[in-house]
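Below is one structure, written out as structure tokens; the observations come after it.
With one protein chain held back, the other chains of the complex are shown just where they sit.
Right after this comes chain A.
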């Protein structure tokens, strides 16, 4: 549903059976493609996201308000605009772009230090597994130093936004984790 009202609805806090999911990652990591793929939309000809895309998805009785935020360097400074009220963070990595894994780690480290994202469960998508060059999830995990994370639950899932492999599994983990957290 478009319109500014939808943005306000997305800001509502404390709604039962509703979760706000924030999808971040470097430019060209495939965030929008993942979102489109999850909602069974066409994944061809996707242009770089200048601002954001919002999709409402249903999963296991949960309404997920998924926010996909543009990842270009110039607009990363505005990522904090979208932090408040986040129930789950999805960090998307282009597994085929080994050169940028350092930058990837840097941005992730900054995110994990943000107060507004404290305790928020982290799902890392090791995306683009359909490409020959793609590193395994294990390698992505090492590059992004996930094992050093001690202040929150996290999970890494190998996936391909194009073939849809791994997407549902990842989201399943995230929704279960959020759901358990909300109940406790």
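Just so it is clear, a residue touches a chain if its C-beta (ideal position, glycine included) is under 8 Å from a C-beta of that chain, and two chains touch if they have at least 3 such contacts; residues count from 1.
The rule we apply is simple: contacts and distances are computed from a predicted model.
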Omitted chain, identified by the protein name its UniProt record gives, among "Ras-related protein Rab-21", "Proteasome subunit beta", "Dynein assembly factor with WD repeat domains 1" or "glutaminase": "Dynein assembly factor with WD repeat domains 1"
Which of these, A:41, A:84 or A:106, touches the one chain of the complex that we don't see? A:84
Among A:46, A:75, A:105 or A:153, exactly one should touch the missing chain; which is it? A:75
Residues of chain A in contact with the chain not shown: 1-5, 8, 11-13, 50-52, 70, 74-75, 78, 80-81, 84
